[in-house]
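Since the structure comes first, as structure tokens, the remarks are kept for the end.
Missing here: one protein chain of the complex. Every other protein chain is in place.
And now, subunit A:
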Amino acid sequence: MATTITVNQTERSLISSEETPLLWVLRDELKLTGTKYGCGVAQCGACTVMLDGQPVRSCQVAIGDIAGSDVTTIEAVSGVEADAVRQAWVEMDVVQCGFCQSGQVVQAIGLLELNPEPTDGDIDTYMGGNVCRCATYVRVRKAIHRAAEILAA
């Protein structure tokens, strides 16, 4: 039986088998390629999406386990935190190759939704799972602080 989930506010009936990771369903079946594959084993965060409002590693979620859930990807993530993060990311010119940045942005939005004034320590804990091989970390940190500032204003 086809699994049904809501992706970016549209209900989707999926042809992929139940054990298929959400990551590959998004990328290969739904062609939502903003969500990236980096490791497939929960070690890099490139595949991060919002599942029922929480950032999760989509490579670790079998679609059969999330029938009826609500998924929001980088293409559609929105709200005041999302706006603040994107604005800060542009102001700080965080991106380099950009391949990790979908995950960084979604994870940072998750952090600010939970904690609008994160300390450096909070950032280390919450963003520690998001690898950036271009090592944009110094700017990721600054941009999160900047986004917090934008939210407070």
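Simple rule for what comes next: a residue touches a chain if its C-beta (ideal position, glycine included) is under 8 Å from a C-beta of that chain, and two chains touch if they have at least 3 such contacts; residues count from 1.
Methods note: contacts and distances are computed from a predicted model.
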(message) Name the omitted chain as UniProt records it, choosing among "Cytochrome c oxidase subunit 3 family protein", "Isoquinoline 1-oxidoreductase beta subunit", "Protein SCO1/2" or "ABC transporter ATP-binding protein".
(response) "Isoquinoline 1-oxidoreductase beta subunit"
(request) Just the residue numbers, please: which parts of subunit A touch the chain that's not shown? (result) 16-17, 20-21, 24, 27-29, 31-41, 43-44, 46, 73-75, 85-86, 89-90, 93-102, 105, 120, 123-124, 127-128, 130-141
